[in-house]
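Take a look at the structure set out below.
With one protein chain held back, the other chains of the complex are shown just where they sit.
The first chain written gets the first letter, and so on, giving A and B; residue counts start at 1 in each chain.
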Amino acid sequence: MKLAVQVNEGPYQHQATDSAYHFTKAALEKGHEVFRVFFYHDGVLNGTRLTTPPQDDRNIVKRWVELAEKYDLDLVLCVAAAQRRGLVDEGEAQRNGKDATNIAPKFRISGLGQLVEAAIQADRLVVFGD
Amino acid sequence: MADLHTVNKSPFEKNSLEAAIKFSLAGSSILLIEDGVYGAMKGTVAEDMVKGALGDRKVYALKSDVMARAIKADRIIDGIELVDYTGFVDLVEANDKVQAWL
Partner (left out) sequence: MSDIKKFMYLNRRAPYGTIYAWESLEVVLIGAAFDQEVSLIFMDDGVFQLVKGSDTSQSDMKNFMPTYRTLGDYGVRHLYVDKASLEARGLTQEDLIEVAWEDFETEEEVDNIVEPVDADQVAQLMAESEVVFSF
């Protein structure tokens, strides 16, 4: 089965991103293909490398990165949502004249078309949100 | 044609569970996750509604979310099946599509 996952909420504020992570991990471990994880709304905040949770808490961003490294997972932040919320990669920094980047490794910023394409390509779209 | 409906809201906070039950067809499955698992509890004002759904639909609750919320096995409505994330994935595969009631 080919899956697409949509994450609508940021880390820590809402359990949605935890649920999305555990679901994605379970699907990958079962041998399913995850075509893409698309982060929308505050979900784009899952992709900042500047996250520093307390040591006794889970590191949600790092968890995504490690999962992506292990399974070559496509983690995409919506560009419009990212711009609104200050998630910046090299390209965005140059285009919008920003003095820094904060995107975590393995994440990339792209358009909403990536969500629509994922929904078309995948056998199932699974949405996690508030 | 069967769909999986996920519900992540407590039935005491929002009508997501009510809507999922109202708009799901017989034969579909409802999976309670996150705060949605409070809908699996016996003795609440939502119990009759959930029991009604169990007549022709399957209702599941995510075990890890049930455990985190201190809902003991004997407080779960009879007929509701607990699943782990692998079971969640299996439900997604077994149904035609997934509809999230946020």
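One rule holds in what follows: a contact is a pair of C-beta atoms (placed from the backbone, for glycine too) under 8 Å apart; a residue touches a chain by one contact, two chains touch by 3 or more.
As the structure is a computational prediction, the values presented were derived from the model and not from experiment.
Visitor: Please pick, from A:Met1, A:Ala93 or A:Ala119, the residue that touches the omitted chain in the full complex.
Guide: Here the residue in touch with the unshown chain is A:Ala119.
Visitor: Specify the residue from the set A:Ala26, A:Val65 or A:Ala81 that touches the hidden chain.
Guide: Candidates A:Ala26, A:Val65 or A:Ala81; residue touching the omitted chain: A:Ala81.
Visitor: Touch as defined at the start, partner being the missing chain; which of A:Ala20, A:Leu45, A:Ile109 or A:Val127 qualifies?
Guide: In the complete complex, the chain left out is touched by residue A:Val127.
Visitor: What is the set of chain A residues that contact the non-displayed chain in the whole complex?
Guide: Given the touch definition above, chain A has residues 6, 8, 40-41, 80-81, 111-113, 115-117, 119-120, 125, 127, 129 touching the missing chain.
Visitor: Tell me, which residues in chain B touch the chain that this view leaves out?
Guide: These residues of chain B touch the chain that is not shown: 1, 3, 15, 19, 22-25, 28, 96-102.
Quick note on the criterion: only the chains that are shown with their structure count from here on.
Visitor: How far is the middle of chain A from the middle of chain B, if each middle is the mean of its Cα atoms, in Å?
Guide: So the centroids are 26 Å from each other.
Visitor: Under the stated contact criterion, what part of chain A meets chain B in this complex?
Guide: Touching chain B from chain A are residues 1, 3, 8, 15-16, 19, 22-23, 25-27, 29-30, 32, 124-130.
Visitor: Quick one: in the complex, what on chain B touches chain A?
Guide: By the definition above, chain B touches chain A via 6, 8, 33-35, 62, 64-65, 84-86, 88-89, 92-93, 97-98, 100, 102.
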